[in-house]
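A protein chain is absent from this complex, but the other protein chains hold their places.
What follows is chain A.
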Amino acid sequence: MRFRFCGDLDCPDWVLAEISTLAKISSVKMKLLCAQVLKDLLGEGIDYDKVAKLTADAKFESGDIKASVAVLSFILSSAAKHDVDGESLSSELQQLGLPKEHVTGLCKSYEDKHSALQDKLRETSLRLGRLNSVSWRVDYTLSSSDLREVNEPLIQLKLQTQGAEPGSSETTVVSVSADKFRVLLAELKQAQAMMNALQ
């Protein structure tokens, strides 16, 4: 059976298995667990003590706790990834055997955080390096060892980039003559116009 929240593929076996684990806690506790998982997905960190308390009544072992966090994480992030609306998610989860009250709580939390989740996923998508900042300086060269009177402006550009490897940063310093800089600026403005046309 194809599920939209799984990207029009079959639901993975482990998800099916852990949905029955989720059904063991009350729907109220599950909604609170969802809130914790959403916090984790949005980069705000997860409070494992709270999670342990929520699952204590159902006597979850550490394996069960990890499994329920994992399955909720998967459902919520995969639904956001494939841009599934709350109603479709609700019907698909019920088809997989998650009780109605649990589904209602989950989908309400999902709909509330739907666009925040997608923003976060967009932010963490693969990027091969990033420009962090640009600083510049205009100098005026008066003279050099090759020529007594140079009298030319010179621009120094400092580019701070985040490298392709995560966690590496690089600083590049370039000096550009006035003519070359005019060409660079014109080309970049053309690129900017093209980007604006796409927005």
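As a convention for this text, a residue touches a chain if its C-beta (ideal position, glycine included) is under 8 Å from a C-beta of that chain, and two chains touch if they have at least 3 such contacts; residues count from 1.
Here is the rule we go by: contacts and distances are computed from a predicted model.
Chain not shown in the complex: UniProt lists it as "COMM domain containing 2", one of "AP-1 complex subunit gamma", "COMM domain containing 2", "L-aspartate oxidase" or "CTF8 protein".
For the chain missing from the display, the contacting residue among A:Glu44, A:Asp112, A:Asp139 or A:Glu187 is A:Glu187, taking the whole complex into account.
Listed for chain A, the residues touching the missing chain in the whole complex are 125-128, 164-166, 187, 191, 194, 198.
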